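Note that this complex is displayed minus one protein chain, with the remaining chains in position.
For reference, chains read A, B, C, D and E in written order, and residue numbers begin at 1 within each chain.
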Amino acid sequence: MQTVQRKRIEIMADAPLVPAIVAALRRAEIGGHSVLPVLSGGGRSGSWSEERLTGAETKQLVWAIASEEHSAQFVDAVAPLLSSHRLLLTISDVAVVRGERF
Amino acid sequence: MQTVQRKRIEIMADAPLVPAIVAALRRAEIGGHSVLPVLSGGGRSGSWSEERLTGAETKQLVWAIASEEHSAQFVDAVAPLLSSHRLLLTISDVAVVRGERF
Amino acid sequence: MQTVQRKRIEIMADAPLVPAIVAALRRAEIGGHSVLPVLSGGGRSGSWSEERLTGAETKQLVWAIASEEHSAQFVDAVAPLLSSHRLLLTISDVAVVRGERF
Amino acid sequence: MIIDTLTSPIILFFVLGMLAGFARSDLSIPEAVAKGLAIYLMAAIGLKGGVSVAENGFTPDLGTAAAVGIALSFLLPLPAFYLLRGFGRLDQVNAGAVAAHYGSVSLVTYITAIELLKGSGLVAPGFMAAVLALMETPAIITGLALARRGRAQQATEPGSGLLHEVFLNGSVVLLIGSFLIGLVAGKENFAPISPVFEAGYRGVLCLFLLDMGLLASRRLAGTRALTLRLGSLAVLLPLVNGSIGVALGTAFGLEVATAATLGILAASASYIAVPAAMRLALPEADPGIYLSMSLGITFPFNVIIGIPLFASLATLLG
Amino acid sequence: MIIDTLTSPIILFFVLGMLAGFARSDLSIPEAVAKGLAIYLMAAIGLKGGVSVAENGFTPDLGTAAAVGIALSFLLPLPAFYLLRGFGRLDQVNAGAVAAHYGSVSLVTYITAIELLKGSGLVAPGFMAAVLALMETPAIITGLALARRGRAQQATEPGSGLLHEVFLNGSVVLLIGSFLIGLVAGKENFAPISPVFEAGYRGVLCLFLLDMGLLASRRLAGTRALTLRLGSLAVLLPLVNGSIGVALGTAFGLEVATAATLGILAASASYIAVPAAMRLALPEADPGIYLSMSLGITFPFNVIIGIPLFASLATLLG
Partner (left out) sequence: MIIDTLTSPIILFFVLGMLAGFARSDLSIPEAVAKGLAIYLMAAIGLKGGVSVAENGFTPDLGTAAAVGIALSFLLPLPAFYLLRGFGRLDQVNAGAVAAHYGSVSLVTYITAIELLKGSGLVAPGFMAAVLALMETPAIITGLALARRGRAQQATEPGSGLLHEVFLNGSVVLLIGSFLIGLVAGKENFAPISPVFEAGYRGVLCLFLLDMGLLASRRLAGTRALTLRLGSLAVLLPLVNGSIGVALGTAFGLEVATAATLGILAASASYIAVPAAMRLALPEADPGIYLSMSLGITFPFNVIIGIPLFASLATLLG
């Protein structure tokens, strides 16, 4: 089992902000990302689940595998936005099988 | 890179049970959660993917970031339901950037 | 809090290939799996998000909890497909509550 | 009438769905679209029912049919429960869960029946849409009581959620709500929206039944829980319940078309509202059992054989 | 006209949705279907507007209504902003964000108004669909300027995305695009597609308003951000803006139906295009505030009270 250690970055963000986050990933030279849908949720500002027609409160989960170095770069770039944009950004360790290219 | 260590709780559960799980998260003072859709799956009781009109077998993934203390509290509260309600509950380590509030 | 250590396998794959991956999981005696939808993404071969009617480039995320032994078995079986089929296969550690059966 | 049935596009699309599902074709209707079609169908039958009552006034038949319907929904789970425990060899919890499904009703069976009956000159009165809504929930109460009899009520969360699920579930609210809207609006105000709710109705039903055929056959093909005994009960129960329904309806003096419809409602088994309630209230019951029986066997049986059968029975007795 | 309103199925479905939402029923229309219905409605009003202009030619009224509409969208956020800061006690950013919503317009309010006005003999000209599209965006510019006044423009990413969002957002493109298609195609080419876009229109609107009722009441029930002062403003602002709209329209010599429609557009508050733009441009503004006000209060107020009110006002002044 040939694996490399990488970071998994997950960012929970408002749908309208996702393109900006993807752009930030690209600037940090993170070559790939995926976006997962989120159905509903709740937090300090109440719960959402039916505002989806307006789209303004819908969240999406941006999911990217990156090297430690690139992910640190990305976090530094995006950190100022975290509170003003209500982003939840988590990082965890992950083994990528045959993952030299990520 | 200013991060705090937190737990990521993930619970795979039948859609009709999700509100009860969210209520349990709230009782364990976990302030936020998100719910992700699941398309299909398989397990010991066969595979599902097309019962979605009836909704009775559709799963959803409840996803919450919490402190170690709160997550232990939650697990203790919800453990009795795990087998009767066929829940799959996993916990992993995660670094949350600027995550003091979670 | 009674937990067991397991591996979480996550495979990002083209939707038409998912049944083959699920079959490979079964052959490695991994008894359960779930499939999550993916909305859009980007990588070396450009970005996708609107090809969904054709389905040929849509990704899905296969998500399975398995023992270390079974997951190694699975990875060995599926490794040859990784590059020809453009799969992204990650493995991480996870604690499963009351998880003896997984 | 069975031959009529078999050249109706509505039924042929259902059969196409069944065949495609058994052949494991990847044909499928997106979940969101299927739900949208279901909402449309419920709104349409509610509206048309309300408009027809606004036209014809409240007849004594309406009260009779409603009372008999509610009684059937409360009581039919009882014989079903004993058959399921005895002949079917189910444990108490699963027998209670399945019994609730057979006491309750299936919206799509009802809609299909209305169309097919119309084809053979039996026009069910519009108020049966309200009777349908009234018959959805009583069986859940009986089924739960049977499943939990002799056991201390468990103190887990979902309790309050359940009552809510049962009395305010979407299909009941939409059916009763559109019925009332039809009643208030009347024929004149209904006219501008009738191109959608009247003319479009049968075509949409074709697509919906295509999906139901796919669901039913996949459910049947994917099951691990169904025994031969349970499979037989999934045919026997609608026969018994449907006959009781027709007989009672006739005995209480309902018209032929009304009695036939009541029988078909009694014969039908829920696979939308009740499964969701059971998952909440009896999570230890196996959905593989109740969905395979109600959706996989009873539903196709009723659509293809049950409807013409109970129509003939009602004509015979009436 | 209020009584007419209350027997219209369109409004009754809206009320049903509101009640179901307040009772926390699980009734819901899948997001994808709701979006599909919205796209259908936008294409239909664009097309019909274009076809009617192709029939009647470009009248001076068209130019007047467009000019007054654009001016209203630019200027109405100003008094709104001061009311929101003073009486409403909002900070600058939130006041700017809310003001943008009230300067812009609500598609569904417009569509509902057209139908209800038609019912009482006031036929708004088709070109108002184009005026609607023109009124969507100017308010966003004013609102952002108010929110950011005196502060250095922040150098975060979304900047360029915003202009794009504002001028090429889906609803503007679809409205203007279908308007032009209707204009090019004319009545003759429209005939083959009219069964979908003309006959189906009102029925689809019923289902869509059912969903809007659910959204509005859930938004209101789930809010934590709404004060009594803000709630009052959500009724006061449409009254003020709508009266200004009707008065200006009448003063500039527009017909009664046109002036009424302009007033209703001025009274309506956006809850689709503007929230998405605000989330991008002013992420620090609280969506709980602007959505609760525009979708939770102003929208139902306009649908049930505002539309007949401004129609009467226009008839009075006209």
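Descriptive notes on the structure:
One rule holds in what follows: contacts are C-beta pairs under 8 Å (C-beta built on N, C-alpha and C of every residue); 3 or more make two chains touch, one makes a residue touch a chain.
Fair warning: this is a prediction, and the values are worked out from it, not measured in the lab.
Checked against the full complex, the candidates E:Pro79, E:Gly119, E:Gly170 or E:Gly231 give a single residue touching the omitted chain, namely E:Gly170.
When the missing chain is restored to the complex, the residue among E:Val68, E:Ala185, E:Val274 or E:Ile289 that touches it is E:Ala185. Note on the undisplayed chain: of the listed residues C:Ile11, C:Ala24, C:Val38 or C:Val75, the one touching it is C:Ala24.
Checked against the full complex, the candidates D:Ala145, D:Ala199, D:Ala251 or D:Leu316 give a single residue touching the omitted chain, namely D:Ala199. As for the chain not pictured, it touches chain E at residues 30-33, 35-36, 39-40, 43, 47, 164-165, 168-170, 173-174, 177-178, 181, 184-186, 189-190, 192-197, 199-200. Listed here are the chain C residues that touch the chain not shown: 14, 16-17, 19-20, 23-24, 45-57, 80-81, 84-86. Touching residues on chain D toward the chain that is not drawn are 7-10, 12-13, 16, 19-20, 23-33, 36, 195, 199-200, 202-204, 206-207, 210.
One rule holds in what follows: only the chains that are shown with their structure count from here on.
In whole angstrom, the spacing between the mean C-alpha positions of chain B and chain C is 19. Counting partners per residue, chain A has 36-37, 92-93 as the residues that reach two or more other chains. Looking at chain E, one finds that residues 28, 31 touch two or more other chains. Chain pairs that touch one another: A-B, A-C, A-E, B-C, B-D, D-E.
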